[in-house]
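Apart from one protein chain that is not included, each protein chain of the complex appears where it belongs.
A, B and C label the chains in the order they appear, each numbered from 1.
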Amino acid sequence: MDKEVVICRCEEVTRAQIEEAIERGLCTPRDIKQWTRAGMGLCQGCTCRSLICQIVAEKLALEVSEVSPLTFRPPVRHIKLKELAGLGGNDK
Amino acid sequence: MTKIIDEAEVVIIGGGIMGCSTAYQLAKAGMQVTLVERDTICSGATARTGGAVRQQWRGPNELVLAMESVKLWKNLDEELDCDTEYTQGGHFFVLDSEQEVEQFREIHEFQRQHGLECEILEPSEVQKICPILKPNFVAVSHCPTDGHANPFRTTHGFAIAAARLGARIMTGTEVKSIAHDHDEIESVTTSRGTIRTGKIVNAAGPWSMQIGHVLGLEIPVKPSKQQQIITEPLPPVVEQFVTRLSIGLYFRQCKSGSLQIGLHLDPFGLWRETLEEGYSLPEAEAETLDHISTFNPLREIPKRFLDAVTMPVLGECSAIRTWPGLYAMTPDLEPLLGEVPSLKGFYLVTGFSGRGYALGPIVGKLMAELIVTGKTSIPLDKLSVTRFDSASPAES
Amino acid sequence: MRFAEHPILGTFPRGRKVTVLVDGQEVEAFEGEMIAFALHADGIKTLHWTAKRNEPRGIFCAIGHCTDCMMIVDGVPNVRACITPVREGMRIETQHGRGEWRKQNEKS
Partner (left out) sequence: MRKVEVAVVGAGPAGLTVASEIANRGGKVLILDENAKPGGQLFKQLHKFFGSSRHLAKERGFKIAQSLVQQAQEAGVEIWFDAIVIGIFEDRVLGVVHKGKLQKLQADRIVLATGASEKALAFPGWTLPGVMGAGAAQTMMNIHGILPGKRILMVGSGNVGLIVSYQLLQAGAKVEAVVEAAPKVGGYQVHADKIRRIGVPIYLSYTVKEAFGDSRVEGAILIQLDENGRPIAGTEREIAVDTVCLAVGLSPMAELTWVAGCQFTYINDLGGQVPLHNEAMATTVPGIYVAGDVAGIGEASSAIEEGRLAGIAIAADLGYLPNSEAEHLKEQTRKELDALRQGPVGGRVGQAKRALLDAHATYIARQAGREVKERAEATWTGSAPEAPRARAEVPSAERRAQGPVAVIECYEEIPCDPCEEACHQGAIFVGEPITSLPHLKAERCNGCGLCIPACPGLAIFVIDESYSEDEATIMLPYEFLPLPHKGMTVKALDLQGQLVGEARVLEVRNPKAYDCTPVIKIAVSKELSMTVRHIALDEPKERSTV
């Protein structure tokens, strides 16, 4: 696969950057996320999390099932601060 | 005993900022060091910190450490060959009463004696340098040399640099037991096997009392929960790290553009009093505290934040992630540093009570000095565990 | 392109015609349509230029999960154009990078 291809669309992290992180010894999706920001953007890895697992598996010669995926945390959908705060709202 | 998988002069338990910084400095000093972490590097308390690199508002013992640490922070990127996103944008304590202002004036005086310059700013002055703050406060205590950095990058930076110098970093490796012959450490047994060693550094943060329990040692640290949220990346709005003690709020804008907003919790007794539906610190295991977000603060954080800023439009920006985190609290809110007198070779680097991240670089350096030479360039005696009488090994 | 008739759905129901301003140009849309789709129907495919690589992005997930359709709408950046319906007189701007806050429109 082309090294310059963007894997994380939100944070614009390329495959090359992810591979470079793995070569530094960052060997889980969480390590890679913390180091490169892949999966840390607005969509929280919705799109790229499985791509990252695949790259880790390929680089480290593992099965995809052996790679622990990124965790999820609330909010699982982005939510405006004012909504989170219970302010505003449109009750009529 | 399980099979011997490694032999090291020092085994560090915990892959947070303290463990990684200490590992780096020890490796740099030529020691053979192995770091064990039960999860991944930067997966515990450091991963959840606000990222403040602050000197002001610390007790005498910590102030010296923080100021020395800032000297290291300035060159850290070069030292580690890593962008830690460290910035000296200043730190604001937003003060809401004359009494608070008075308290900070006194602190400033004492800090000045140690060479740290801070100032009290009127709301009108604050408006000029930080227009995002709603001037609904009395004054601001500003330390221009304070700042913030990226905890992930810093911690991984230390770990990668340590590995480069020969340290062994073992993640997914949980400590099961520690063998000692009377008062001398012999080995540590992990989920992956046994490592022979004469020295152990307990840098397990909010879990360090559990490491103590492995030895029958009561380490006076208990976890306390805090909660943070982070927004989507935004255009630049604030340079300073802002703390408002009266409402427990703090925030900063990360290099990515995201606003990181948190609520200081129990140390200031805020939760029980102010949350509408009440909140009592659960007595549950640190384990669950660490993983499960609590509902009420998630609502409270943006409420307090939006009330503190001038741009109502920030209400339109989205929170993308929230997380709980743990502080490793000691009874006097000061850290536990140094060797446990009753157990030779067992060192504590814990109990930073939510203020440790900034101290990471200097503490690693001092611990390495202590382990290698038995002495430190800055005295740590007052931070020894001996100030409490609880830390004594159980009769075996 | 909006289609008028569909073999299964028949005549496609559409809302009232509205006019929105896209980077200063008037664009016609129908009430109930999401911004991104209305723009797409008008031939506007680039909604956002990325912060680091300055690359164009358009509709990708169409359900508000991804990051690609962020636009500045009525002065507010990072609005997900694929899940935000059009409104008469709405000011829509192509977002560059993190965008910026514009002066709030006088709400009428």
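Operating definition for what follows: a contact is a pair of C-beta atoms (placed from the backbone, for glycine too) under 8 Å apart; a residue touches a chain by one contact, two chains touch by 3 or more.
Since the structure is predicted, the reported quantities are computational estimates derived from the model, not experimental observations.
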Neighbouring displayed chains - absent chain, whole complex: A, B, C
Chain not shown: contacting residue from B:74, B:192, B:222 or B:299: B:299
Contacts of subunit A with the absent chain, listed as residue ranges: 1-2, 4-7, 9, 15, 46-48, 50-51, 64-65, 69, 71-77, 79, 82-91
Contact set of subunit C toward the excluded chain (per top definition): 1-9, 12, 14, 30, 33-34, 37, 40-41, 45-47, 50, 55-63, 65, 68, 82
Hidden partner interface residues of subunit B, rising order: 277, 291-295, 298-299, 322
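Here is the rule we go by: only the chains that are shown with their structure count from here on.
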Graph class of chain-chain contacts, one of line, ring, star, complete, other: complete
Euclidean distance of C-alpha centroids - subunit B vs subunit C, Å: 44
Subunit A and subunit B: spacing of chain centres that average the CA atoms, whole Å: 25
Overlap residues in subunit A, where contacts from two or more other chains coincide: 11, 41-42
Set of subunit C residues in contact with two or more other chains: 51, 78
Of subunit B, residues touching subunit A in the complex: 40-43, 47, 152-153, 156, 159-160, 163, 169, 171, 229, 231-233, 256, 293, 298-299, 301-303, 305-306, 314-323
Subunit B residues within the subunit C interface of the complex: 232-235, 257, 311, 313, 316-318
In the complex, subunit C residues that touch subunit B: 51, 75-79, 98-101, 104
